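Handing you this structure, nothing more for now.
Missing here is one protein chain; the remaining ones are kept as they sit in the complex.
Moving on, here comes chain A:
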Amino acid sequence: MVRSRLCHLEGLTPDELVSNHEEAMEMGGYFVVNGNEKLIRMLVANKGNHPVALQRKGWTSRGPGYTKYGITIRSVLPDRTSMTNALHYLADGQVTYRFLYKRHEYFLPVAMLLRILGDTTDKEIYQHVVQGDTENTFLTDRIELMLREQRIDHVNTQAEALDYLGSRFRHKAFLPDNFTNRQIAEYMINNYILVHLPNWRDKFNLICLMVQKLYSSVQGKSDCDNIDATSFHEVLLGGHLFCSMLKERLQEYLETVRFHFLHGVEIEKKNGKNPNHEAILKKSFDRAGAIGPKFESFLATGNLASNSGLDVQQTSGFTIIAEKLNFLRYISHFRSIHRGAFFATMKTSSIRKLMPESFGFLCPVHTPDGAPCGLLNHLSSNCLITKDPLQERKVLESNLTLTKFLLSNGVTSIETTSTFRPGSLPVTFNGRLIGMADEDTCDELVNTLRYLRSVGHENVPSTLEIAYAPKNRPGIVGGQFPGISLFSTGARFMRPVINVKSGKQELIGPQEQLYMNIAIYPEEVKKGITTHVELSPTAMLSVVANLTPFSDYNQSPRNMYQCQMAKQTMGTPMHSYAYRADNKLFKIQNPQKPIVRTINQSKYHVNDYPHGCNAVIAVISNTGYDMEDAMIINKSSYERGFGHGSVYKTVFYDLDEGKLRAQTGRTSVSRPDYQTDGLDQYLDVDGLPHVGRYVTGHEPLYTFVNELDGKQVVEMIKSKEEAWIEEVKIIGNLTSMNAPRTVTKFTVKYRFDRNPVIGDKFASRHGQKGVLSQLWPEINMPFSESGLKPDVIINPNAFPSRMTIGMLIEIMAAKAGAVNGIFQQGTAFSFDEKNTAVKFFGEQLAKAGYNYYGNEPMYSGTTGEEFHADIFFGVCYYQRLRHMVKDKYQVRATGKVNALTRQPVKGRKIGGGIRFGEMERDSMLAHGTSFCLNDRLMKSSDLHIMMVCRHCGSTLTVATKPSGQTDSRNHTTCIDCKVDDAVPVAVPYVFNYLITELAAVNIALKLQIK
């Protein structure tokens, strides 16, 4: 991984990075696999070590009596491998515990499990679960029944239950034969039941709590949790996945070695030899195979090959390429978080919904529309993912002391008693029940903890999540199951807010946020109610969404569109162009920093990688070339460099490609006939093209010697587009003595000039995209009183329906900024009703002698007359999008056809046709243009003249006899009717194909000829 501890870029300063031909701001965090920059994308996982109450219809099919109620818990070990267990509620009130062992599900009766986990009596189990709530007959009846029903086969004590469990799993567990049943059962419990808790008493306590929660949700006292909400989520990070993979691979490796070793010894013994253990062991290690290649293939393909499934719901799509189209696209990859490929297949839309629980953690704006909408999200700019305690010493230390601290601050330890005061709330820490706290003291306890967290107390780490679900007020049912859940684990979402009490920054988690009173602005703080204040109202937006100025003035979908378009902009992806060999790179020639910018623009150094240009814009309906989102660009602006850009493509050439290994290296790039071949204008004497040459398609690119006849062969450029040869790189072992003569591999970097042409796409930063419709001569452009002529003209009709007021304000603000020579602040939510943006910038404009609203009288460029209305005229930051006509235009007269149907093939690259589909056909029919329809669908496609026998109507029996010596005409005879009466009929060839296909299944299709 780039910039990891083993990377040679680790710890380098920006200057050193630049001298190493890297970006000064190289962040690392990705892998380079086969020349691609790959990163493991973040995935949403269920929150670890927290029991979640759910209702799932699918659970009813688990067996007879199973209901939709259940509790799931994702047990996460300190090494971040996880295991999901569940409790199921059965219709008769019993509860079973589900766990997965070797990809098979098993269900343990909970009463039996509790008996196994603690050498205890039924009474104690009863007391633990009921907690003095004996008036709740719903609960007591069911627990009584649960305990009664589990009396099976003389299993009454812990020892008996362990023996029973172990005996059943003996054949599955592959443990040594001398293991007792009890040992096997202990192995099962330790490794498959609530694995995050090594202590059995802790497992016992947590299961009791889970049973309480389950009965509470079945009874309706508390509601089921929403598993789709961010409050019950955490992140599955690449590192965690890597670690889980490594763990599994090592286990597999050892198992394979063991198998080979035992097998080897057995064979030796069979052959009557004395086994050489050392040699066999060595052989076994060799046979077990390497672990490394599996990781490589994982990174290269994103496919996870695992026997256990690693407790993730997908097997592919784990890695993505970090595209360097522009800087914004690049960095947003690192902040993107996917819900999981499994959810993309779900028909329900509930999973994609924007939930209030995600406020401040996931950006509500930055999600694509279409298929991945709501599944592919982006972290808010302030959201961070907690580190693992093992990586942070302080957290690890405080983990040890926090329990003590809690017990001395109002929490009664679970170890002291089994029954607590009625109304006590359970307190869990990283999924371990540590005790109960009195209902009345919970508020104070939680507030104290939060205060200490904000001030950095040694016992309370800053990344501790203090989730407190308070008890309902009397008379109210539903809501979350009450309790205090504390988490200091890694991979959780957290975000900073300001603690009102301490005045310091504090990290909060999504689960605790639900019950907190957080003011957006400091002015909103209500004494005694508000406990926290947001750092900034824009904290809820992602990095990219934060770059849209005045986004609070726009209709929400427009901001979403901008988030997508910003990532498609031709910009400045990097500064190290010269040292890169990407397949395709975009570069804009005259980038500018936006005049109107947001705070985050500077914070994330976005201005170091600009992706647009400040354009003088007039919002006017002029000439008609600005209809339907088209835009007119001033031709002189274009000539001055507006929107100019280039595309770099690096093409790899390998002379030995496709050859057998024995035949490689026999030929190399060379030009022995350089004196006679007359290719000097194209090629250098070494046979490679001149650097800096402007190639115009189909001209010599390089020469090499044919290995068979020793003659010089000229290879031509395949691309038709004109390009500059920017760079030629020879690939190979340059340290070798005869390096220059054995060039077999090289790359050529082409630079394509991609200056704006009609049809290229542009967009402002407010989801207002449009195509260039005309490069209008400057002399004919409308002009203002001061003689200013716009760079861009857009149509005012773009605004009413889209409601992108932010763009109008940006134009005003940028105009004021331009005339006053200042960069303007356009961060969202920085203005309000009392202090409006229009007033602020209008006054600036008025002060500079312009119209308050930015309107100006303008004159027609063609007639010189003043327009009747004043025109809204200002400056707006315009982005050039990567969609260009040159990459998309498609023309075809004749060309390749499909051999079977004789219809034109599809595909721009191979000169295919454009589909004239059903809807197009319908509109033609509706329009009554049947001649045109016939032309498109038949004549220009697969016209075929078919001979039909007039007598029998068959097309298959007509045979054409070639003209003889006496008769010059071709004779067409029906073999069936024996008459010479066939007529030509024009049909699409595919119809002929249909007839033959039908004939193959014994259906004769005959035509009636009139």
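In the analysis below, a contact is a pair of C-beta atoms (placed from the backbone, for glycine too) under 8 Å apart; a residue touches a chain by one contact, two chains touch by 3 or more; residues count from 1.
Assume contacts and distances are computed from a predicted model.
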With one chain of the assembly withheld, which option in "Translin-associated protein X", "RNA polymerase I subunit", "N-terminal nucleophile aminohydrolase" or "E2 ubiquitin-conjugating enzyme" matches that chain's UniProt protein name? "RNA polymerase I subunit"
For the chain that's not shown, point to the residue among A:S75, A:Q131, A:S244 or A:T412 touching it. A:T412
Residue in contact with the excluded chain [from A:T140, A:N181 or A:T747]: A:N181
Touch with the omitted chain, as defined above, among A:H8, A:H154, A:K834 or A:K909: A:H154
From the list A:R170, A:H575, A:K635 or A:H944, which touches the chain that is not on show? A:R170
Interface with the undisplayed chain - residues on chain A: 61-64, 104-108, 119-121, 154, 156-157, 159-160, 163-165, 167-172, 181, 403-404, 407-408, 410-413, 415-417
